[in-house]
Each structure stands twice: as C-alpha cells, then as structure tokens.
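Can you keep this structure in mind? I'll have questions shortly.
The other protein chains are all here in position, but one chain of the complex has been omitted.
Then we have chain A:
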Amino acid sequence: MSVDMRTFLAHVELANPITTAAGCASSGRELAQFFDLHRLGALTTRSITMAPRAGRPTPRMAETPSGMLNAVGLQGPGIEAFLERELPWLAQRGIKTIVSIGGGTVAEYSELARRLADAPGVTALEVNLSCPNIEDRGRIFAREGSAAAEVIASVRSIMRYDVPVVAKLAPDVADIVSVARACVDAGADALSMINNPLGMAIDTEALRPSLAAVTGGLSGPAVLPLAVRCVWQVHAALPGVPLIGIGGVMSGRDAFQLVLAGACVVGVGTALFHDPYACLRIERELEDLLRARGFQRLADAVGLAHRPPGSAPRHLLVDTEESAP
C-alpha cells in the first residue's frame, strides 16, 4: 500500500514533501539533466538578488568533518535575467517553484517582491533573511526579530495572497522562537529553517583561512541536529505554522527526523552535491520508513515526536478502533 505523501505549504498543495534547498539547485536546469523535476514536491531556486552579483572570490568551498563550508556570496545574474530566462523555463514546464529572494535593505526585498508578484510560476516566495542589512551596520536580518519582521511585513503586503511567503531563519541566534514568532506576526505564512550557521576552517599547509572570505556557511550532516532542534523548538511554540525543515538531510531517515520534529516540507541541499538524484532517493526512503511504521499519510507523522512519552501514535489508535469487533 502506498503512503499519501501530499503535504501543504500553507494552502499550497505539494505532491510530496521534498524540495531543494535554496542555492543548491541553481534554477533547475542542471538537475533536469538527471531527472524529471516534476518528481520534486517543489524546486527552490537560489536566492535571487536585485542586481547581478559576481559573488565572493575563490576558494569558496572547504570540506569539513561531515559537512562543508561555503562562501559563494549569492552569485547570480539578478532579477531581470531570472524573470527573462530562468522563471519562464520553470513556469512553462509547470514545475512548482519556491523562489528565494535576498537583499541588503527592506526596500530591495520589497522591490523583488513587486517584480515577482505578477510573474507566472511562483508557487511560494522564500525570503532569505540571512543577508547583511546594509542599513544597519551589516547586521544579519535573521538575527533580529524586528529587522526580520520588517522585511516579512513589507514582502507580505506586496505579494498576492495566494502565494505563501516563507521566512527563512538562521540558527545562530539566541532565541530562534522569538524570531520565528516575530516573522509569523508580521505575516509569514510558513517558516523555513535552518539557513547555514557560520563556520570557519584554517588550511594548515597555507597557514591561512581555507576560504577567501574567511568565514562561510556550514552545511551537510554536521548541521542536522541543529536543524532538528530548531524545527522542534519552533513547532512546539507555534504548532499551527507550516515548517520547511532543512539542514544536512542525506537520507530518508534524516528527513523523517525533521518531519517528526514538526516539518511538513523537507529541503535537501548539500546532499545534491554528493548525489544529483538525492531528492528522489530521500523521498523514496522516507515513504518506505512511513509505510514500515504503519503510516497511511505523511501528514500523520508531522510533529508526532512532540506527543507525551508513552502515548500511542494517533494514527495507530484509529487503526485499532476500526479493527475492533
């Protein structure tokens, strides 16, 4: 028997819970050489910026234990090229697309939202709040509830109501729940977590930092426990808010952890660098794990680990009642 893998990101239905993490699938064309993108629940684009960006100098990548550091610097051709070439390509194929946006000021985020508001093919808008706020001494938006809320409120007021606005949160904050709450209060329809925590590695041959940009975002299996913790805490505090769980998902079991912690959608990032087919494999493995545990629907597993110890899973109770004579 197959498991019903459909899930809802706010009011938008996705065929399955697996999406790509922003910045790990470009705009889809590269992965399309390997498999049909329709098999993803949704594709999340890299973070689109207003102007073309050349990014940071190389070396931009360093492998670390069970992970990697990256300092790419949101390289991309800017919103014009995205609207001209990349989004239509996805829209024509009917691929569910979560567009990620990044900016340095609230006005920049608003302008990006304005450009995307009428563009066909935007399933949801993910607001990358881990950009430095150039109007506030380069402090990261996601590190402050009020700064994050200001961006979300502005973007929410511009985007059409049938397009969910997703706030992407960073884990290196004192209290992720307060930032999450600020974003939801400002109108975020869903939350996505976690963005890369900041890390650093030093090349012991060159006796210098391994990355040209010195620090970079840490991703890969090393950050999975961090993601599970953040999803858990936010789901506990805001149980009604749909969550996209992202961070070091390499297998269906990793995805299952995030689902049990409260995520209804799971983002796959670094695993794509290791295996271009990772999303399909993880979706299949997640379905197998659910089936093996008697779940008929993915939705029944979302946040299930929060139930008090000793209580039986709800779906299993329903089954016993039905089978009782």
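By our rule, contacts are C-beta pairs under 8 Å (C-beta built on N, C-alpha and C of every residue); 3 or more make two chains touch, one makes a residue touch a chain; residues count from 1.
Following the convention adopted for this analysis, contacts and distances are computed from a predicted model.
Per the UniProt record, the absent chain's protein name among "Anaerobic dimethyl sulfoxide reductase subunit A", "Dihydroorotate dehydrogenase B (NAD(+)), electron transfer subunit", "Thiamine biosynthesis protein ThiS" or "Sugar ABC transporter permease" is "Dihydroorotate dehydrogenase B (NAD(+)), electron transfer subunit". The residue touching the chain not shown here, chosen from A:102, A:164, A:197 or A:220, is A:220.
In the complete complex, the hidden chain is touched by one of A:19, A:70 or A:196, namely A:70.
Seen from chain A, the chain kept out of the figure touches residues 23-26, 30-31, 33-34, 46, 50-61, 63, 65-68, 70, 72, 75-80, 111, 212, 220-221, 250, 270-277.
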